[in-house]
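Below is one structure; the comments refer to it alone.
Below is a slice of the complex: some chains, not all, each in place.
Here the chain labels run A and B in written order, and each chain numbers its own residues starting at 1.
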């Protein structure tokens, strides 16, 4: 996505400058997906967490996440970001409705809300997405770790989850009745 | 399920007499599933309707539907009824949460609510369930017809839907943004 052709094949793409300017003006719309492995009954068996090197060089864990581009539908943005973060053979099962289980509000100032993103005010529509294929993390993600719900809410993992996402994970596990 | 062995292998099963008596006393808990074929994006392409011969010999259309048995979980009841109505090779993708898109209330007296069941007061937890395998209708169902959302809401189909289920179908299609 680094080279801009004419006519622009990817209208959602913005120059770094335009993106920075936009981020200072309006809340940015994101989609976020928590990848899961499910049993035949739909119960969650494992939660997938991406291990990433953050901008400051520290390791942190995160979910599938990315902007909704201009002109792109929420479903298209979900598909694109799942493929970007999990590779082309993950075979995600997208939800039948775009109603999210949570509207995640990331504010630039820490401490205002449980979720925090120093770069911007972001609002993410969040989904729990079963994946059945092979996941091959791309871009900046080093690996995808599958944890049981019980392992995933361990305080040591919560501490590694980026931007307060342990809060979002607890919401997802409550919504899917995955905690005993 | 017609013969009762000792010990009862199917504790949810009730004699006709006990079932009739129970139906006169309390609302009966059901699960109901609208089978769908979906695109990779999760959008509904086709809706599956079961063609059934009703007790009075007329043809009517319906969804996957059945009681939740004593001691059975909602997920187990969904699995069992999907297999009962669609066969063992339908490969339904059960939802990650048991929160239904609608709580369908069937009252024994017609005209009180949009949904009606002359046999009983039934309350059904309703779900939209993508199926990816081959469907082989069983028991009393003659065939499964796949219709586009637009075809499915045609008045001629609505008139054939049993117990006012055209109402439920419209709710499902609204929930999944399947109507233009």
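One rule holds in what follows: a residue touches a chain if its C-beta (ideal position, glycine included) is under 8 Å from a C-beta of that chain, and two chains touch if they have at least 3 such contacts.
Since the structure is predicted, the reported quantities are computational estimates derived from the model, not experimental observations.
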| item | value |
| --- | --- |
| Full complex, copies of the single sequence (shown: 2) | 4 |
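As a working rule, only the chains that are shown with their structure count from here on.
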| item | value |
| --- | --- |
| Inter-chain centre distance, chain A versus chain B - centres from mean C-alpha coordinates, in Å | 34 |
| Touching residues (chain side chain B, partner chain A) in the complex | 36, 38, 40-44, 73, 75-76, 78-79, 93-99, 101, 128, 130, 175-177 |
